[in-house]
Structures are given as C-alpha cells and as structure tokens.
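The other protein chains are all here in position, but one chain of the complex has been omitted.
Order of writing sets the chain letters: A and B. Residues in each chain are counted from 1.
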Amino acid sequence: MKKNKVLFFALLLFLFLASSQLARTEQQPKLKIITTIYPLTELVQNITGDRGEVFQLIPTGAEVHNFQLRPSDVAQLRQADLLVAVGPALEPWLPKIETALGRKIKQKIYFFDELKKVGFPGLVEQDPHLWLDLKADDLLVKAVVNQLAELDPKGRLYYSERGQKLRAKISNLDREFQEQLANCRSNIFIVAGHQAFGYLARRYHLQLVSLVGANPESRPGLKKIQEIIELIKKEQVKAIFYESSVTPYYARAIAQETGIELYPLSTGVHLRPEEIKNKIGFLQLMKQNLETLKKALGCSGRKDRQ
Amino acid sequence: MNAQDEVIRVKEVSFYYHSIPALENINLSITRGDFLAIIGPNGSGKTTLLKLMVGLLKPASGQIFLFGQEIEKFRDWHRIGYIQQKAINFDPHFPISVEEVITCSLNSNPKVRNKFKSKQKKRIIESLALVDLENLLDRPINALSGGQQQRVFIARALVTEPEILLLDEPTTGVDLKAQEEFYDLLGRLNKEFRLTIVLVTHDFGIVNRHVNKVACLNQRLVYHGQHEEFCSSSVVQEFLKGGHHLVSHRH
Partner (left out) sequence: MTELLTSGIFLRALLAGLFLALACGLLGVFLVLRKEAMIGHGLAHVAFSGLALGFILNFMPLAISLVVCLLGAILILEIREHGSLYGDTALGIISSAGLALGILLVSLKRGFGVELMSFLFGDILAISSGEVWFSGVLALVVVILLKINYQALIFMTFDRETALVSGVRVKRLERMLVLLTAMTVVLGLKLVGILLVTALLVIPASASLQVAQSFKKTLLISTLFSFVSIISGIFLSYWLDTPAAAMIVFVALLLFVGALISKKKKLIF
C-alpha cells in the first residue's frame, strides 16, 4: 500500500513536471529580432511568422543616416536576440549603439558581410542599397533562416519552409524583372535623386544616371544637371525617375527644361503615408517599381517578341 | 512772464527706477533764452531729469510741458536738440560720414524735411560751419578727434534749427582747451541766436560765465534760481559742504 502511495506521488510529480515543461515550451518567449529599415523588416517578418517578433529601429520614412535612439529603442535593443542590418555604409552609428548598451548584441547579420562572404558580384562598399537587388535578397533570406534555426532549433523546419516560400516569390519577381525589362525603347535610366538604384540597374542591364551619389543628403552641382539635360535631349529620353517619398524638386526643374515625364520609384525605405497605411509589402513595392520602369522605358518584354 | 516764452515746464515730477526713487517732486521752468546749468553729484538724477524732459522716460507722477504742450501730445521734436551723456562712446567701427550723421537728423521728421527740402546740403554745411567743421563733410566720423566728434553732434542737434538744446555732460573726455572753446560756442549760440540751453555738468567753474540760471539737484531740487544769487546762497554752501566739488579753481 505504501508502495502504491509512493508510486502515486511519483506519478503525480512526473505529471506536474511534465506539464510544467510542456507549458514552458508553449509559452516560450518569441525570438526578438531588431531590424533597421523596412525591406529588412518585411523579409525577416516573412520568415519568422509567429515565432518571432520584429522591431524596426528606424521608423519607416525617417532619415537613416543621422538616426538618433529614443529611450524605448534602447529597451528594445536590450532584449534583442538578433540584429539584422545592412552595413556601415547605411548605419554607421550601429557600433556606437553597442557602446551605449554596454555590451554586444548577441547575434548580428550584416547584409553587406553576408554578400561579401559568398563573393557576390558587383558589390560597392559605399553603396548600401543591396535590398534593391533581388538576388541579394535571396541570399539574405538564406542567411536569416540559418541564423534563426540556430537560435531556435525547434523552429528549424518552420523557418526553412517559410524561407523556401519567400525565396520562391523573390526569384519569381526577379524573373519577371528579367523578362519584362528586356526590349525597352531606351535603357537609359535617369534618377533625379541619390544613387539608390545602382544594384538594380546592374542586374537588369539598365544604364543608370543619378543626379547625386549614394548619400541622399548631398546636393547636385549645376554641371551634372546640365549634363543630364543634354543627355536627355541628345538621346531623346522620355522618362526621369524620382524617389517617391520626397518632393521631386530637381526632376521637376529638369522636366521644365526638357518636357520629360516624371515617374516615381520606391527605395522601400521611405514609404508614402498611404503606403504605410495600407501596409504594402516590400515585394509589392518592387513589383510597382517594375511596372513603372516598364511603362516609363517603353519595354515590350521578352514574351511579346515570341 | 509770457507763457509763450516758457520752453519747458516740469511740474511736481517724481521718477522711480524699479521703485527706488531717483527724482522727487521736481518743479522747474525754463524760459526762452535761458542758459541753465544743472549740477549735482553722481547719481543725483541729472541724466534722469534730462531724459524725462525729452520724453525718453515717463514720469511716475507729475507733468511735463514742452512749449506749453503736454509731452504726450508733443510731436515737433525738431524743435528740441538733445545730446546724450557719452554721445561720443559710439561704436568706433560704425561706417558713417560726417555728412550722413547730420543728414539723418535733418530727415528724421517730415516737418523739418519739408522745411529744408531743396536746400538740404546748404543747411548741412551751415550747421557744420557753426562748429567750424564744414570742410570735414566726407570724413568718416571715427576718423575725427573726440572734440571734433562732440562738435559734429552739436551740429547734428542744431541742423533742425531747434529752439532748445539739452546737453548731458558733453565734454567728458575732451581736453581743457577744447572744452573752453566748446562752451564759448554754446555761449555764442545762446547770445546770438537766443538759443535756450540746458547743460548738465560737473564742472561749474568752466561754464560759470555763460550761465544765467542754475539748478542744483540731489534727488530733489536743492536750488533753482538766477545765477548771480547762486554763489552766495546758503543752500548751495550747505550743498558744497557735503564734500561735492562744484566750483573749479580756475577762474
């Protein structure tokens, strides 16, 4: 009888421990991932699904280069399991944040470093706009999936499945870009803004002419503006692009000289208020960019040729 | 006395700087042709009284009349010439020629501007001639000596043909000889043009022979009267005993 009692209590204890163990796995805190800009947020969120919580450090639309931390940001950073950022060309202030925190952030993925590791062609140290290259996005997704699986081994399958799906979407879109931007009336791709579309232009064989360099704050010189005007006249270019989030002062001024038409492109970083409201996804923005480019450059696409 | 001839009347005027009294119950009358010296120790309220008379300060109580008119309603400021204490302590880098200093005064008021409309230049040279500076028209003012600068300010005050000139210690920082010339000039203006003059000074001795009225100030008006009576007055003897050095030894 005594034996039975012991057994009973042992069973009870086992059940209790087991259930508490079970409860703990269920309530396991979600992975906390910090990203810096919207495209990264979007991609990472697509992978983590419900298993992770993504916090974007720089609010969509705020200036990236001179970003300043709020106290609540520091609190977020303290709890972070993983940081996903582009690299020092975009977030030169990140090392300072670690000093401010007083410790290193546990795990970090720098977009630029990931690409460098695999010898990604055409990398430019000063140009941080890697996310506008869909092939690069693909590599980032791969890296994030691996890192998440390491941090949360139970979710390995979950992450890799979602990663696969996302990568399929990305490569589909990439193929659409390849196909639809073939056969354009002109492949001169003039951007009256900073050099954000370098990787994109290279991937789809567009001849990019930007008004200013990679820094959105710098102002163009008069010479550059005149050169672009002359190029437009000489090559009879029909379209000039601007970043959709800012007022296109320069594009308008050039249009007034040449009668060229204005087209907005999104960098995915600074969204328009209505885009923020509609929670438009990064890949959707890229799709919009494709439509705009196609229309503006007068591309008939590969399929039409057949 | 003809009311017409009363240039300034100060009636029961008191003034406070942040509730600290500077002047109490001042009564004073200035008649056309007067050469009044206001004397008193440092901080006795001489500058304050002058500023009240030209409207830079508003009395806490009492009234001031200019040419028989309440000061609040008075608009003919060209009839009054004012030279402030430390007038020559202006910004030494200020780029302004002698002519410009005087021209701006001549145009400060539509009435004078119209009065001299076509003969501005002539009037400017006239007023400079009064102080013997007519050939320094184009000189920047900071390239003049302190005494010359002082005379330019006299010319500026005179160019509008004022009827009264109020000067607040005009000769600080000017050498003795220049001072004497300067007061001779004031005496001449007073006699020849019947210009009324109110002069705040520390050095009574040097103006002694030009002045016909004296006011001794020390927060209150200690003495106000004819010049001849001044020196013998017992009030002034009291005043002097206070250690204040009013009368210069040279004369």
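The rule is simple: a residue touches a chain if its C-beta (ideal position, glycine included) is under 8 Å from a C-beta of that chain, and two chains touch if they have at least 3 such contacts.
Treat the numbers as computed from the prediction; the structure is a model and nothing was measured.
Enquirer: Using the touch definition from the top, which of B:80, B:124 or B:174 touches the missing chain?
Expert: B:80
Enquirer: Pick from B:25, B:108, B:172 or B:212: which residue touches the chain that isn't shown?
Expert: That would be B:108, which touches the missing chain.
Enquirer: Which listed residue, A:97, A:254 or A:283, touches the chain dropped from view?
Expert: Residue touching the chain left out of view: A:254.
Enquirer: Which of A:48, A:245 or A:266 touches the chain that is not shown?
Expert: Once the missing chain is taken into account, the touching residue is A:245.
Enquirer: For subunit B, which positions touch the chain that isn't shown here?
Expert: These residues of subunit B touch the chain that is not shown: 54-56, 75, 77-78, 80, 82-84, 87, 90-91, 93-97, 99-101, 103-109, 138, 140, 156, 160.
Enquirer: Contacts of subunit A with the missing chain: which residues?
Expert: These residues touch the chain not displayed: 59-64, 66, 68, 70, 216-226, 229-230, 245-247, 249-250, 252-254, 256-257, 270, 273, 276.
In this text, only the chains that are shown with their structure count from here on.
Enquirer: Roughly how far is subunit A from subunit B, going centre to centre by Cα mean, in whole Å?
Expert: From the centre of subunit A to the centre of subunit B is 79 Å.
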